[in-house]
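With one protein chain held back, the other chains of the complex are shown just where they sit.
Right, subunit A next:
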Amino acid sequence: MSKRLLMQGNTACVEGALRAGMRFFAGYPITPSTEIAELLSIKLPKVNGKFIQMEDEISSMAAIIGASLCGLKSMTATSGPGFSLKQENIGYAAMTEVPCVIVNVMRGGPSTGLPTCVSQSDVMQSRWGTHGDHPIIVIAPVTVKDIYYMTIKAFNYAEAFRVPVVLLLDEVIAHMRECVELDEEIQIVNRKRPATKESYLPYRNEDDGVPHMADFGMGYKYHVTGLVHNEKGYPTSNPDITEKLITRLHKKIEDKASEIVLFDALNITNGGDLLISYGSSARVCKEIIFNEKVRGIGLFIPYTLWPFPEEQLIKLIKDNNIRRIFVAELNTGQLLLEIRRIVGNTCRVIGINKYNGELFTPEDITKKIEEAIE
(Lines give C-alpha, C1' and ligand atoms only; values in the text may rest on other atoms or scores of the structure.)
Protein backbone atom coordinates (compact mmCIF):
# COMPACT_ATOMS: atom_id res chain seq x y z
CA MET A 1 0.00 0.00 0.00
CA SER A 2 1.38 3.38 -0.88
CA LYS A 3 1.79 6.14 1.64
CA ARG A 4 1.49 9.78 0.55
CA LEU A 5 3.31 12.20 2.78
CA LEU A 6 4.32 15.84 2.69
CA MET A 7 7.96 15.72 3.61
CA GLN A 8 11.03 17.93 3.87
CA GLY A 9 14.17 16.74 2.07
CA ASN A 10 16.15 16.39 5.29
CA THR A 11 13.26 14.41 6.80
CA ALA A 12 13.21 12.10 3.78
CA CYS A 13 16.90 11.44 4.38
CA VAL A 14 16.19 10.52 8.00
CA GLU A 15 13.26 8.25 7.04
CA GLY A 16 15.28 6.57 4.28
CA ALA A 17 18.22 5.99 6.59
CA LEU A 18 16.03 4.43 9.27
CA ARG A 19 14.32 2.26 6.63
CA ALA A 20 17.75 1.11 5.46
CA GLY A 21 18.54 0.01 8.99
CA MET A 22 20.77 2.88 10.09
CA ARG A 23 21.02 2.69 13.87
CA PHE A 24 23.95 4.97 14.67
CA PHE A 25 24.26 8.67 13.97
CA ALA A 26 27.01 10.98 15.15
CA GLY A 27 26.83 14.60 14.12
CA TYR A 28 27.42 18.23 14.83
CA PRO A 29 25.02 21.10 14.16
CA ILE A 30 25.50 22.95 10.89
CA THR A 31 23.10 24.76 8.58
CA PRO A 32 21.47 23.53 6.33
CA SER A 33 21.76 19.94 7.57
CA THR A 34 20.83 20.41 11.23
CA GLU A 35 17.28 19.03 10.89
CA ILE A 36 18.75 15.60 10.17
CA ALA A 37 20.53 15.54 13.55
CA GLU A 38 17.58 17.05 15.39
CA LEU A 39 15.12 14.52 14.01
CA LEU A 40 17.41 11.58 14.64
CA SER A 41 17.96 12.67 18.24
CA ILE A 42 14.22 12.04 18.68
CA LYS A 43 13.79 9.01 16.43
CA LEU A 44 16.88 6.86 17.00
CA PRO A 45 16.33 6.19 20.72
CA LYS A 46 12.84 4.92 19.89
CA VAL A 47 14.21 2.17 17.65
CA ASN A 48 17.01 1.21 20.04
CA GLY A 49 19.49 3.16 17.99
CA LYS A 50 22.12 5.60 19.18
CA PHE A 51 22.32 9.31 18.50
CA ILE A 52 25.42 11.17 19.62
CA GLN A 53 26.20 14.81 19.22
CA MET A 54 29.96 15.04 19.05
CA GLU A 55 32.27 17.98 19.78
CA ASP A 56 33.01 18.65 16.11
CA GLU A 57 32.77 17.17 12.64
CA ILE A 58 36.12 15.40 12.85
CA SER A 59 34.98 13.34 15.79
CA SER A 60 31.52 12.77 14.26
CA MET A 61 33.14 11.11 11.28
CA ALA A 62 35.50 9.13 13.50
CA ALA A 63 32.62 7.94 15.68
CA ILE A 64 30.59 6.55 12.78
CA ILE A 65 33.64 4.59 11.63
CA GLY A 66 33.98 3.12 15.12
CA ALA A 67 30.28 2.28 15.27
CA SER A 68 30.31 0.70 11.83
CA LEU A 69 33.23 -1.51 12.88
CA CYS A 70 31.01 -2.68 15.72
CA GLY A 71 28.37 -3.71 13.20
CA LEU A 72 25.83 -0.88 13.07
CA LYS A 73 24.90 0.91 9.89
CA SER A 74 26.17 4.42 10.56
CA MET A 75 25.70 7.90 9.19
CA THR A 76 26.73 11.50 9.72
CA ALA A 77 25.34 14.68 8.16
CA THR A 78 26.97 18.03 7.56
CA SER A 79 27.55 20.92 5.18
CA GLY A 80 30.62 22.44 3.47
CA PRO A 81 32.83 23.52 6.40
CA GLY A 82 32.03 20.32 8.29
CA PHE A 83 32.57 18.24 5.16
CA SER A 84 36.07 19.74 4.95
CA LEU A 85 36.79 18.65 8.52
CA LYS A 86 35.59 15.11 7.84
CA GLN A 87 37.91 14.55 4.90
CA GLU A 88 40.81 12.89 6.71
CA ASN A 89 38.50 10.30 8.23
CA ILE A 90 36.66 9.75 4.94
CA GLY A 91 40.02 8.64 3.56
CA TYR A 92 40.47 6.44 6.61
CA ALA A 93 37.09 4.80 5.92
CA ALA A 94 38.09 4.22 2.29
CA MET A 95 41.42 2.68 3.29
CA THR A 96 40.02 0.51 6.08
CA GLU A 97 36.91 -0.33 4.00
CA VAL A 98 34.42 0.69 6.65
CA PRO A 99 30.87 1.10 5.31
CA CYS A 100 29.35 4.48 6.20
CA VAL A 101 27.19 7.22 4.74
CA ILE A 102 28.12 10.90 4.81
CA VAL A 103 25.36 13.37 3.98
CA ASN A 104 26.64 16.71 2.72
CA VAL A 105 23.94 19.34 2.29
CA MET A 106 25.77 21.77 0.02
CA ARG A 107 25.73 25.48 0.75
CA GLY A 108 27.75 28.33 -0.72
CA GLY A 109 31.49 28.30 -0.09
CA PRO A 110 34.42 28.52 0.22
CA SER A 111 34.84 28.79 3.99
CA THR A 112 31.73 29.87 5.92
CA GLY A 113 30.44 31.18 2.59
CA LEU A 114 26.66 31.39 2.37
CA PRO A 115 25.32 29.20 5.16
CA THR A 116 21.66 29.50 4.18
CA CYS A 117 22.01 29.57 0.39
CA VAL A 118 22.08 26.85 -2.23
CA SER A 119 25.20 25.75 -4.07
CA GLN A 120 26.63 22.70 -5.82
CA SER A 121 30.24 23.60 -5.31
CA ASP A 122 31.33 20.53 -3.31
CA VAL A 123 31.16 18.17 -6.29
CA MET A 124 34.91 17.85 -6.76
CA GLN A 125 35.50 17.82 -3.00
CA SER A 126 33.14 14.88 -2.66
CA ARG A 127 35.37 12.99 -5.10
CA TRP A 128 38.82 14.26 -4.20
CA GLY A 129 38.46 15.92 -0.81
CA THR A 130 40.64 13.46 1.03
CA HIS A 131 44.23 12.76 0.07
CA GLY A 132 45.47 9.70 -1.76
CA ASP A 133 44.00 7.53 -4.51
CA HIS A 134 40.76 6.17 -3.18
CA PRO A 135 37.40 4.86 -4.31
CA ILE A 136 34.18 6.63 -3.36
CA ILE A 137 30.53 6.59 -4.37
CA VAL A 138 28.69 9.91 -4.62
CA ILE A 139 24.93 10.14 -5.11
CA ALA A 140 23.02 13.35 -5.91
CA PRO A 141 19.20 13.10 -5.65
CA VAL A 142 16.87 15.55 -7.42
CA THR A 143 13.55 15.27 -5.60
CA VAL A 144 12.49 14.68 -2.02
CA LYS A 145 11.29 11.23 -3.06
CA ASP A 146 14.72 10.56 -4.58
CA ILE A 147 16.31 11.50 -1.27
CA TYR A 148 14.29 8.80 0.51
CA TYR A 149 15.14 6.02 -1.94
CA MET A 150 18.70 7.12 -2.63
CA THR A 151 19.53 7.27 1.06
CA ILE A 152 18.56 3.60 1.16
CA LYS A 153 20.70 3.02 -1.95
CA ALA A 154 23.60 4.83 -0.29
CA PHE A 155 23.50 2.38 2.62
CA ASN A 156 23.14 -0.57 0.26
CA TYR A 157 26.22 0.50 -1.70
CA ALA A 158 28.20 1.22 1.46
CA GLU A 159 27.39 -2.25 2.78
CA ALA A 160 27.87 -4.11 -0.49
CA PHE A 161 31.20 -2.52 -1.39
CA ARG A 162 32.53 -1.51 2.02
CA VAL A 163 33.08 2.09 0.99
CA PRO A 164 32.15 5.49 2.33
CA VAL A 165 29.19 6.80 0.32
CA VAL A 166 28.56 10.53 0.03
CA LEU A 167 24.95 11.60 -0.33
CA LEU A 168 25.22 15.00 -1.93
CA LEU A 169 22.13 17.09 -1.22
CA ASP A 170 21.85 20.85 -1.57
CA GLU A 171 20.10 23.53 0.44
CA VAL A 172 17.10 23.67 -1.92
CA ILE A 173 16.19 19.99 -2.00
CA ALA A 174 17.08 19.51 1.68
CA HIS A 175 14.79 22.30 2.85
CA MET A 176 11.94 22.04 0.31
CA ARG A 177 8.79 20.12 1.08
CA GLU A 178 7.24 17.84 -1.51
CA CYS A 179 4.52 15.25 -1.64
CA VAL A 180 6.22 11.89 -1.51
CA GLU A 181 4.62 8.60 -2.37
CA LEU A 182 6.40 5.73 -0.70
CA ASP A 183 5.19 2.86 -2.82
CA GLU A 184 8.23 1.12 -4.16
CA GLU A 185 9.48 -2.25 -3.06
CA ILE A 186 12.87 -1.82 -1.55
CA GLN A 187 15.79 -4.10 -1.15
CA ILE A 188 18.06 -3.90 1.86
CA VAL A 189 21.68 -5.02 1.55
CA ASN A 190 23.78 -5.99 4.54
CA ARG A 191 27.55 -6.43 4.65
CA LYS A 192 28.86 -9.98 4.22
CA ARG A 193 30.10 -11.34 7.50
CA PRO A 194 32.59 -14.21 7.79
CA ALA A 195 31.10 -17.70 7.74
CA THR A 196 33.77 -19.59 9.66
CA LYS A 197 36.15 -18.50 12.34
CA GLU A 198 39.11 -20.64 11.34
CA SER A 199 40.24 -19.21 8.05
CA TYR A 200 39.08 -15.61 8.48
CA LEU A 201 41.30 -12.91 7.09
CA PRO A 202 39.77 -9.46 7.46
CA TYR A 203 41.20 -8.08 4.22
CA ARG A 204 41.20 -11.17 2.00
CA ASN A 205 40.26 -10.52 -1.61
CA GLU A 206 36.97 -12.37 -1.99
CA ASP A 207 35.54 -13.07 -5.45
CA ASP A 208 34.06 -9.61 -5.84
CA GLY A 209 37.03 -7.80 -4.32
CA VAL A 210 35.09 -7.03 -1.14
CA PRO A 211 36.47 -8.70 1.99
CA HIS A 212 34.04 -10.14 4.49
CA MET A 213 33.62 -8.02 7.57
CA ALA A 214 33.45 -9.24 11.14
CA ASP A 215 32.05 -6.99 13.84
CA PHE A 216 34.23 -6.11 16.78
CA GLY A 217 33.08 -8.44 19.51
CA MET A 218 32.12 -11.36 17.27
CA GLY A 219 35.19 -13.23 18.44
CA TYR A 220 37.58 -12.59 15.57
CA LYS A 221 41.03 -11.11 15.75
CA TYR A 222 40.57 -7.94 13.84
CA HIS A 223 43.32 -5.37 13.36
CA VAL A 224 42.31 -2.12 11.68
CA THR A 225 44.76 0.53 10.54
CA GLY A 226 44.94 3.45 8.15
CA LEU A 227 48.40 2.27 7.14
CA VAL A 228 48.79 0.16 4.03
CA HIS A 229 48.04 -3.37 5.25
CA ASN A 230 48.11 -6.98 4.19
CA GLU A 231 45.19 -9.44 4.22
CA LYS A 232 45.51 -9.84 7.97
CA GLY A 233 45.18 -6.10 8.39
CA TYR A 234 48.77 -5.73 9.59
CA PRO A 235 50.83 -2.75 8.37
CA THR A 236 53.26 -3.22 5.52
CA SER A 237 55.22 -1.13 3.06
CA ASN A 238 55.84 -4.01 0.70
CA PRO A 239 55.46 -2.56 -2.83
CA ASP A 240 53.64 -5.61 -4.23
CA ILE A 241 51.10 -5.72 -1.41
CA THR A 242 50.65 -1.96 -1.61
CA GLU A 243 49.93 -2.03 -5.31
CA LYS A 244 47.57 -4.98 -4.96
CA LEU A 245 45.61 -3.29 -2.18
CA ILE A 246 45.19 0.06 -3.96
CA THR A 247 44.22 -1.76 -7.16
CA ARG A 248 41.63 -3.89 -5.36
CA LEU A 249 40.15 -0.84 -3.61
CA HIS A 250 39.49 0.73 -7.00
CA LYS A 251 38.50 -2.41 -8.90
CA LYS A 252 35.79 -3.40 -6.45
CA ILE A 253 33.91 -0.27 -7.58
CA GLU A 254 35.08 -0.01 -11.21
CA ASP A 255 34.18 -3.60 -12.03
CA LYS A 256 30.65 -3.09 -10.75
CA ALA A 257 30.19 0.42 -12.13
CA SER A 258 27.46 -0.65 -14.55
CA GLU A 259 25.43 -2.01 -11.62
CA ILE A 260 26.07 1.02 -9.44
CA VAL A 261 25.39 3.92 -11.80
CA LEU A 262 22.01 5.63 -11.63
CA PHE A 263 20.81 8.08 -14.26
CA ASP A 264 17.82 9.32 -16.23
CA ALA A 265 17.62 10.33 -19.89
CA LEU A 266 14.57 12.39 -20.76
CA ASN A 267 13.19 13.74 -24.03
CA ILE A 268 16.24 12.75 -26.09
CA THR A 269 15.87 13.64 -29.78
CA ASN A 270 18.04 12.50 -32.64
CA GLY A 271 20.39 15.22 -33.82
CA GLY A 272 19.38 17.43 -30.90
CA ASP A 273 21.18 19.02 -27.99
CA LEU A 274 21.62 17.64 -24.50
CA LEU A 275 21.40 19.27 -21.09
CA ILE A 276 23.25 17.56 -18.25
CA SER A 277 22.32 18.52 -14.73
CA TYR A 278 21.90 17.11 -11.22
CA GLY A 279 20.43 17.98 -7.83
CA SER A 280 18.20 21.04 -7.60
CA SER A 281 19.50 22.36 -10.96
CA ALA A 282 18.08 19.29 -12.71
CA ARG A 283 14.61 20.29 -11.49
CA VAL A 284 14.89 23.55 -13.39
CA CYS A 285 16.16 21.72 -16.47
CA LYS A 286 13.11 19.45 -16.45
CA GLU A 287 10.98 22.54 -16.76
CA ILE A 288 12.98 23.61 -19.81
CA ILE A 289 12.96 20.39 -21.80
CA PHE A 290 9.20 20.14 -21.59
CA ASN A 291 8.89 23.83 -22.52
CA GLU A 292 7.88 24.27 -26.18
CA LYS A 293 10.10 27.32 -26.58
CA VAL A 294 13.28 25.31 -26.68
CA ARG A 295 12.88 22.47 -29.12
CA GLY A 296 14.98 19.40 -29.55
CA ILE A 297 16.79 19.38 -26.26
CA GLY A 298 17.06 16.37 -24.02
CA LEU A 299 18.09 16.01 -20.38
CA PHE A 300 20.60 13.61 -18.86
CA ILE A 301 20.55 13.41 -15.07
CA PRO A 302 23.42 11.51 -13.44
CA TYR A 303 22.35 10.50 -9.94
CA THR A 304 25.66 8.82 -9.27
CA LEU A 305 28.30 11.49 -9.88
CA TRP A 306 30.93 8.87 -8.99
CA PRO A 307 31.07 6.39 -10.52
CA PHE A 308 29.74 8.49 -13.39
CA PRO A 309 27.49 6.76 -15.96
CA GLU A 310 30.25 7.20 -18.53
CA GLU A 311 29.55 4.40 -20.98
CA GLN A 312 25.86 5.15 -20.90
CA LEU A 313 26.44 8.81 -21.74
CA ILE A 314 28.87 7.99 -24.56
CA LYS A 315 26.37 5.54 -26.07
CA LEU A 316 23.52 8.05 -25.78
CA ILE A 317 25.56 10.70 -27.57
CA LYS A 318 26.54 8.31 -30.34
CA ASP A 319 23.13 6.71 -30.83
CA ASN A 320 21.36 10.06 -30.98
CA ASN A 321 23.95 12.12 -32.84
CA ILE A 322 23.98 14.71 -30.09
CA ARG A 323 25.42 17.99 -31.37
CA ARG A 324 25.99 20.03 -28.26
CA ILE A 325 26.03 19.45 -24.52
CA PHE A 326 25.12 22.02 -21.88
CA VAL A 327 26.14 21.33 -18.29
CA ALA A 328 24.01 23.33 -15.85
CA GLU A 329 25.30 23.49 -12.29
CA LEU A 330 25.46 25.90 -9.34
CA ASN A 331 29.23 26.35 -9.33
CA THR A 332 31.94 27.68 -11.60
CA GLY A 333 32.04 24.45 -13.62
CA GLN A 334 32.97 21.31 -11.71
CA LEU A 335 31.05 18.47 -13.35
CA LEU A 336 31.75 20.27 -16.63
CA LEU A 337 35.37 19.12 -16.39
CA GLU A 338 34.28 15.53 -15.94
CA ILE A 339 31.87 15.69 -18.91
CA ARG A 340 34.60 17.19 -21.12
CA ARG A 341 36.91 14.39 -20.10
CA ILE A 342 34.29 11.78 -20.98
CA VAL A 343 33.10 13.11 -24.35
CA GLY A 344 36.49 14.35 -25.57
CA ASN A 345 36.16 15.83 -29.04
CA THR A 346 32.91 14.15 -29.97
CA CYS A 347 30.82 17.25 -29.30
CA ARG A 348 30.94 20.75 -27.88
CA VAL A 349 30.46 21.01 -24.12
CA ILE A 350 29.23 24.35 -22.81
CA GLY A 351 28.95 25.25 -19.13
CA ILE A 352 25.92 27.05 -17.70
CA ASN A 353 26.95 28.25 -14.27
CA LYS A 354 25.47 30.25 -11.44
CA TYR A 355 27.19 30.84 -8.12
CA ASN A 356 25.48 33.78 -6.45
CA GLY A 357 23.65 31.75 -3.82
CA GLU A 358 20.41 31.50 -5.79
CA LEU A 359 18.85 28.67 -7.73
CA PHE A 360 18.66 28.83 -11.54
CA THR A 361 15.53 30.19 -13.11
CA PRO A 362 14.46 28.45 -16.36
CA GLU A 363 15.23 31.75 -18.12
CA ASP A 364 18.85 31.69 -16.91
CA ILE A 365 19.34 28.42 -18.72
CA THR A 366 17.25 29.03 -21.85
CA LYS A 367 19.06 32.34 -22.38
CA LYS A 368 22.44 30.61 -22.34
CA ILE A 369 21.19 27.89 -24.70
CA GLU A 370 19.71 30.41 -27.13
CA GLU A 371 22.95 32.41 -27.11
CA ALA A 372 24.91 29.30 -27.98
CA ILE A 373 22.48 28.30 -30.75
CA GLU A 374 22.67 31.75 -32.34
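One rule holds for everything that comes next: a contact is a pair of C-beta atoms (placed from the backbone, for glycine too) under 8 Å apart; a residue touches a chain by one contact, two chains touch by 3 or more; residues count from 1.
In this text, contacts and distances are computed from a predicted model.
Engineer: When you check the chain that is not on display against UniProt, which of "3-isopropylmalate dehydratase large subunit", "Pyruvate ferredoxin oxidoreductase subunit beta", "(Fe-S)-binding protein" or "Phosphoribosylformylglycinamidine synthase subunit PurQ" does it turn out to be?
Structural biologist: "Pyruvate ferredoxin oxidoreductase subunit beta"
Engineer: Touching the absent chain in the whole complex: find that residue among A:Thr34, A:Thr269 or A:Gln312.
Structural biologist: Answering carefully, the residue with contact to the hidden chain is A:Thr34.
Engineer: Looking at A:Leu6, A:Ile42, A:Cys70 or A:Cys179, which residue reaches the missing chain?
Structural biologist: The one listed residue touching the chain not shown is A:Ile42.
Engineer: Spell out the interface residues on subunit A facing the chain that's missing from view.
Structural biologist: So the residues of subunit A touching the missing chain come out as 28-31, 34, 37-38, 41-42, 45-46, 51, 53, 55-57, 81, 85, 111-112.
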